[in-house]
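Every protein chain of the complex appears in place save one, which is left out.
Up next is chain A:
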Amino acid sequence: MPMVQITNVRKSYAGGFEALKGASLDIHEGEILALLGPNGAGKTTLISTICGITQPTSGTITVGGHDVVTDYRGARSLVGLVPQEINLEPFERVINTVRFSRGLFGKPKDDALLERVLRQLSLWDKRDNRIMELSGGMKRRVLIAKALAHEPRVLFLDEPTAGVDVELRRDMWDIVAGLKEAGVTIILTTHYIEEAEAIADRIGVINEGEILLVEEKTALMTRLGQKELRIELHEPAMALPAALVERGLRIEEGGHVLVYTYDTAQDRTGIATLIREISDAGLVLRDLQTRQNSLEDIFVGLVSKQEDAA
């Protein structure tokens, strides 16, 4: 049984805008799932619908087997949410907001746990500070501390690293890795592809309210991954023999570089033959370079394919 099961969920807002168009997704216990999608793809709506901030128009969602509408107490007590916006009471002290969150989720007072959470997020020294005295990055940590204060089994991070500096982003990734070790299921939305690539186990791509694909990150990379071979030449080639053009070889940088794109999933990549044919054509190699397609390329490819189809 998946930890979170989303079945054919639709969400239309008053005014007719359909933010989710029959999304289905299973999230397994203990995994990190990255939901990737451009702005307005429906990422936040999907999370809000799971967490109870909005109601689905149709379809069902369960968390730990509890339906989020009919058994909302069971479902919500398992879920922690770190919102995208920094929504905090500016005049309140850090420790009080964190304590509030724990109580709100029906958990008894546990100062030792709150200390652990605050220390883990480097907030312990700031516990008596007012929120408004903290930097933007610290405020984000407070949001995470609030979500962790009630010991969620499933944690949603809505664009946790949007607009944070590189150092904090690394910290955030470490925190996520630590939570995963503790057995927490993590769903994060992002439009930084490198983020999904760095920390996710599985990646879901969402666009225009539809989940286009969900796959193991590594499988996704190999299935859709293309590689590029760049061949640097000693002497620039002005024109290529017809045989090489047929193989899809392109000339770049004024003839200094030949570029060959191939699929790593294929049995035969054709590189050996290609190299032989190049030397047969009298061209002298100076250097070789291969480049793996990044998730970004895959992602852009998927989204533009959907737009072409529309």
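As a convention for this text, a residue touches a chain if its C-beta (ideal position, glycine included) is under 8 Å from a C-beta of that chain, and two chains touch if they have at least 3 such contacts; residues count from 1.
Throughout what follows, contacts and distances are computed from a predicted model.
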Expected UniProt protein name for the omitted chain (select from "Acyl-CoA dehydrogenase", "Acetolactate synthase", "Transport permease protein" or "2-oxoglutarate ferredoxin oxidoreductase subunit alpha") would be "Transport permease protein"
Cross-chain touch to the chain not pictured, restricted to A:43, A:76, A:126 or A:140, is A:76
Going by the contact rule already stated, which one of A:52, A:255 or A:270 would touch the omitted chain in the full complex? A:52
Which of these touches the unseen chain: A:99, A:127, A:191 or A:247? A:99
Contact residues on chain A toward the hidden chain run 13-14, 51-55, 72-77, 79, 81, 83, 85, 87-92, 96, 99-108, 146
